[in-house]
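Removed from the display is one protein chain of the complex; every other protein chain stays in position.
A and B label the chains in the order they appear, each numbered from 1.
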Amino acid sequence: MTKFLPMNRRSFLQTTAAGAAAFGLAPSLITTPAAAQTALTVGFIYVGPKDDYGYNQAHAEGAAVIKAMSGVTVVEEENVPETVDVQKTMESMINLDGAGLIFPTSFGYFDPHMLAIAEKYPDMQFRHCGGLWQEGKNPVNTGSYFGYIGQGQFLNGITAGYASKSKKIGFVAAKPIPQVLQNINSFLLGARSVDPTITCQVIFTGEWSLAVKEAEATNALIDQGADVITCHVDSPKVVVETAAGRGAFVCGYHANQSPLAPEKYLTGAEWAWGNVYTKFVTEAQAGTPLGNFVRGGLKDGFVKMSPLGPGVSDEARTKFEATHAEMMTGNFAVYKGPIKDNKGGDVVMAGQTLAEDAIELESMAYLVEGVIGSTS
Amino acid sequence: MEDTGIGLWGVPLAILAGAIRVSTPFIFVSLGESMTERSGRINLGLEGTLVFGAMTAYAVAVMTGSPWLGVLAAMAAGAVFGLIHGWICKFPKVNDIAIGIAMMQFGLGLAFFLGKSFIQPVAPRLPSIPLGGWSDLPQIQSALNINVLFVIGALLAVALWWAFRNTRVGLILRVVGDSSDAARAMGLNPDTVRLLATAAGGSFAAVGGAYLSLYYPGSWNEGISSGQGLMAVALVIFARWNPIGCFLAALLFGGAGALGPALQSVGVTQGYYLFYAAPYVLTLAILVATSSPTRSLAGAPGALSITK
Partner (left out) sequence: MTIEANTPSLSQLSASNGNVRPILEWIARRAEPVAISLGAILAGLALFSIFIAVVGKSPIELFKLMYTGGFGSWFSIQNSLSRAAPLLLTALCVALPARLGLVIIGGEGAVVLGGVAAAAAALPLTGSVSPIIVLPVMAIAGMLMGGIWIGMAGLLRHYRGVNETIASLLLAYIAIALMNHVIEGPLRDPASLNKPSTAPLPPEYLLGNIPGMDVNWGLVIGILACILSWILIEATSFGFAARIAGGNVRAAQIQGLPVGRLIVGFTALAGSFAGLAGMIEVAAVQGSANASLAAGYGYTGILVAFLARHNPLAVIPVAILLGGIDASGGLIQRRMGLPDATVLVLQGTLFVVILLCETLYGRFKIFNPDLWKTPALKGGTV
């Protein structure tokens, strides 16, 4: 097994800009004049089964894309708990497989697990999905990447706004964390861009994967009149099938679930991790620095939308495509003031616009007006 | 704004609907286990059997297009698991509780291993009987869409309750369960009786799994069960080995489980984790209220290791 990038600590430059929006705008490593196509072993760690029709599968599909690249060996481990297990798995990938670049893909892997191992192995590179890498605080051989999937939930919301007759839409959510709250809010704001009287009922299941409770939550939402459902849980399969079985429309998440409900599936917000991983690996092989704080949306190819289903009206399609085109130019902001939270407080001031890369969106702790639910 | 919700009525309705939808796996596992435990054996491994049954049923339904063949295959697989458990436990000094835990591990592992390729395909679902046609409300129609397996489970509970009291098979189970020596004196072979009772129990538990994967929630993945099999075994002790009690305990448990989502859907949004704990708190409270130190073992089979 070959070691990745013969760099040592001294070859790192002082870190520069952080918090930059797009990919590669925060160069923090010096360029090493390594030969292209360096042999590289890349490790992927998943918190659940890698074929879950959702979160982990989206990452595993991304890993499958880079498996095809020349000089790249991919090692994968699934069902790794967020305990000492994941720390040892990372070390084992380094010590026994010779991995030089590791992607721990679950939120809970970041602090303290990945940070601890990265400090111990300063020559190895670690990139975490969903974390908030902070310059000066976190090791320079680590970083975080994520996609502005809230854009996708806004587009989901547009199709939901047109499809809903009851003017009530539903969201099955796992836990009240910023990334989930942002998706709920974006979904409602998308729907309200069609009809400002629409409300969104949210039910938290409390766990990332809990099939029966997700089905119960979907049924409870529909019993209360919601007629378009989406979700943010690890595996949306159950929600999509249950909602469609009750005759409600559904918007997908993580991956394309339209084969599960071809008639009722409006569209879905999907990850395109293959692009992201390809970019990281290409850079690592070429010896160019990997970004520490990497974000991107629709226009950067981090996120994509499922093809529109038969339940999307022409009117909805027009608005969807117009908004999608605007997002592709990078000039669309989901959060435009004034926005109040659902307790009446101002969260975005009148005249204030939070673009997709606004860092405060990543610590969102509120539900916007029109969402029925509570953050604790 | 057209209001199609049913407001606060959603809570009792959800409890009723939840009781019917969620309880079926508990009913089958606990009925099966009540037979096994009545024979004097405990099979703690039914969680593994349940999940293996869920996988088998789904896989066979995908391959043959028939959900009922899936259920039959699950029953056969569950019986095999029961036979293995029963056969191993007949050896002296072997601890049935420990074997159950190891078999749980084995069943889960085998189900996940063999089930990998069936996560993506969609299986045909088991049919349900629409008993809510009299109502105009879609919510009630949906709540009363009752799956055939639930009906079978209810009938089985009554049948078993009757059979335990009034048939020769019931008598044999009771005798064997109370004392191996008494059974031998009557010319019965306790090992054979327990082997068959454990096989039947495994087969029942697998049907519970088939309900999970082929009806509600109706999908196969590694997270399909959240401990229903283990909890159902506990419900048997709660129900004091009475099949009707098992049925009612399962209903109670399913209904209480629906409370959390239903309360959130009507706007009671804080502290949902505590509502999610309702089935466990309620079961424990009833257990404490109905137990007493002097007659704690009422109804317990005498040869059962867990109540000794």
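Keep in mind that, in the parts below, a contact is a pair of C-beta atoms (placed from the backbone, for glycine too) under 8 Å apart; a residue touches a chain by one contact, two chains touch by 3 or more.
All values reported here derive from a predicted model rather than from experimental measurement.
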Using the touch definition from the top, which of A:F110, A:Y253 or A:Y366 touches the missing chain? A:F110
Residue in contact with the excluded chain [from B:I129, B:A185 or B:L274]: B:L274
Hey, which of A:L132, A:M328 or A:A355 is the one touching the hidden chain? A:L132
Under the stated touch rule, tell me which residues of chain B contact the chain that is not displayed. 48, 84, 88, 91-95, 97-99, 101-113, 116, 222, 227, 230-231, 234, 237-238, 271, 273-274, 276-277, 280-281, 283-284, 287-288, 291-297, 306-308
Touching residues of chain A against the unshown chain: what are they? 43, 49, 75-85, 87-89, 91-93, 95-97, 107-108, 110-112, 130-132, 175-179, 206, 362-363, 365, 376
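Convention: only the chains that are shown with their structure count from here on.
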Taking each chain's mean CA coordinate, chain A and chain B are separated, in whole Å, by 37
Chain A partner contacts - residues on chain B that touch it in the complex: 1-7, 10, 13-14, 17-18, 21-22, 112, 116, 119-120, 122, 138-139, 142-143, 212, 216-219, 221-226, 228, 257-258, 260-262, 264-267, 269-270, 272-273, 276
Applying the document's contact rule, which stretches of chain A touch chain B when the two form their complex? 48-49, 51-53, 79, 165-168, 197, 201-206, 209-217, 219-225, 227, 234-235, 237-238, 241-242, 245-247, 259-260, 372-374, 376
